[in-house]
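Every protein chain but one is kept in place in this view of the complex.
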Amino acid sequence: MTTRMIILNGGSSSGKSGIVRCLQAELPGQWLAFGCDAFVDALPARMQTSDDGIVFAADGGVSVGAEFRELEAAWTEGIVAMARAGAKIVIDDVFLGGAASQQRWLKALGDLPVLWVGVRCDSEVAAGRELARGDRTPGMAATQADLVHEGVSYDLEVDTTHVESLDCARTIAARVA
Amino acid sequence: MTTRMIILNGGSSSGKSGIVRCLQAELPGQWLAFGCDAFVDALPARMQTSDDGIVFAADGGVSVGAEFRELEAAWTEGIVAMARAGAKIVIDDVFLGGAASQQRWLKALGDLPVLWVGVRCDSEVAAGRELARGDRTPGMAATQADLVHEGVSYDLEVDTTHVESLDCARTIAARVA
Amino acid sequence: MTTRMIILNGGSSSGKSGIVRCLQAELPGQWLAFGCDAFVDALPARMQTSDDGIVFAADGGVSVGAEFRELEAAWTEGIVAMARAGAKIVIDDVFLGGAASQQRWLKALGDLPVLWVGVRCDSEVAAGRELARGDRTPGMAATQADLVHEGVSYDLEVDTTHVESLDCARTIAARVA
Partner (left out) sequence: MTTRMIILNGGSSSGKSGIVRCLQAELPGQWLAFGCDAFVDALPARMQTSDDGIVFAADGGVSVGAEFRELEAAWTEGIVAMARAGAKIVIDDVFLGGAASQQRWLKALGDLPVLWVGVRCDSEVAAGRELARGDRTPGMAATQADLVHEGVSYDLEVDTTHVESLDCARTIAARVA
């Protein structure tokens, strides 16, 4: 079965979006890239300061509410529909809900062939990269490093602690059927 | 019938994205915003320099190829699927193909209730705003100002030449059922 | 005397940066553009959450501390030094301190020929544009609209409420000696 979607899950500053861009360059064919950052950008601005939406706390914690969850579910179904309509898609997501977040995707995916990829990065190294990026609240990387992988099953895992984005992408690309 | 999607069409620098943000602030409920800029961002970088993808010429002309059109069709179906899954959605698009671009949406929409909005702006004024933005190739605004409306049907039209984004948004919001 | 620097002062979302880009396009010669946004970007990230630095409150208020003021004074002197070294420079600034902010510039400028420009915008219109931009804390525009002009003297004033950025730029350019 041909892989129609690749879903990367990893904490903030673990290096997901760099891997996604390298995958788009390395994979045969044209892959669309979507991710949770683009979803958050699509929300009304006021939802970023509302408990019903998504709140980025000063300590790096992120909490989401009921309205966020509802829209996220609809977004997930729509992304899967793009894949069913013929687009090849690579997703980078942050499974704040761990196994429950994977279930959201599985429910929408049905029998669509997907490659599950865990993106790991040593918590301290990710925190250093978060500082170097300068556009994320300090603390997100450390808070999410392990949390997002709890109870999640993968086809393969990559670790960006000592491996470049491009090499991680090549490892993933080799597994795409 | 309750409006499930609002589709804004207008040339570059006609003021669509400003109206979209105001709509998200003014409309009751939470509306997701997507647009052709976000779609282009989702493409592999190499498609922005390929005839099969999308080419931004130095004179402001924009041309798209077969691979772009295929992915765009899949993206369109996915966005409509998000609306069917319960999300309210506002789109800003640039109908480079005029009536054919509207047909692409109509085919995907089926019987989903949508509000069609034309966003007009005097060509010379749009060109001035393009200069003031500083992030668009000069010439796009003038090239697209009339082109994108050819053969397209709307429920209502707004004109940003002398009307603020927020006032345009309120006019549109008043028509949302 | 040839104008060596143009200093625009106006509240948030009054349209300063659009006018600056149009000035760079319309004026003869090459003008460098700097502004308070670029200065804030040059600060250590931690100064954006410190009372000694600059704090953007949730209601749109902005307050700055002693360390910010010291660095700002050094930055001001450096910008004037660029002009003395031969660069033509256009500045967009927000005089949170009103007349005191103008004094900071006057002290550094000495006898360097400068054109002072006030950029006005009706408070309600600026607040609407702030909403349309989507990247500013709501409330900044209204809070600053009158405040920044208190006690400040200008060579000319422009009002973006009903006049496009490009037309404002042309009015200013006509006054550049």
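Assorted remarks:
As written, the chain order gives the labels A, B and C, with residue 1 at the start of each chain.
Methods note: a contact is a pair of C-beta atoms (placed from the backbone, for glycine too) under 8 Å apart; a residue touches a chain by one contact, two chains touch by 3 or more.
Fair warning: this is a prediction, and the values are worked out from it, not measured in the lab.
Shown as candidates are B:Ala45, B:Ala66, B:Leu106 or B:Leu156; the residue that touches the absent chain is B:Ala45. The residue touching the chain not shown here, chosen from A:Cys22, A:Cys36 or A:Val117, is A:Cys22.
Within the set A:Ile79, A:Val125, A:Val148 or A:Ile172, the residue that contacts the chain not displayed is A:Val125. Although one chain is not drawn, the whole complex shows that of A:Val55, A:Leu147 or A:Leu166 it is A:Leu166 that touches it. Not every partner is drawn; the one left out touches chain C at residues 21, 24-25, 30-34, 38, 41-47, 53, 67, 70-71, 73-75, 77-83, 85-87.
Chain A residues in contact with the hidden partner, per the touch definition given at the top, are 15, 18-19, 21-22, 25, 125, 128-129, 131-134, 164-167.
Methods note: only the chains that are shown with their structure count from here on.
Ranking all chains by how far their C-alpha centres lie from the centre of chain B, first place goes to C. Computed from the mean C-alpha positions, the centre of chain B lies at a distance of 32 Å from the centre of chain C.
The centroid of the Cα atoms in chain A and the matching centroid in chain B are 27 Å apart.
Across the assembly, chain A contributes residues 45 that each touch 2 or more other chains.
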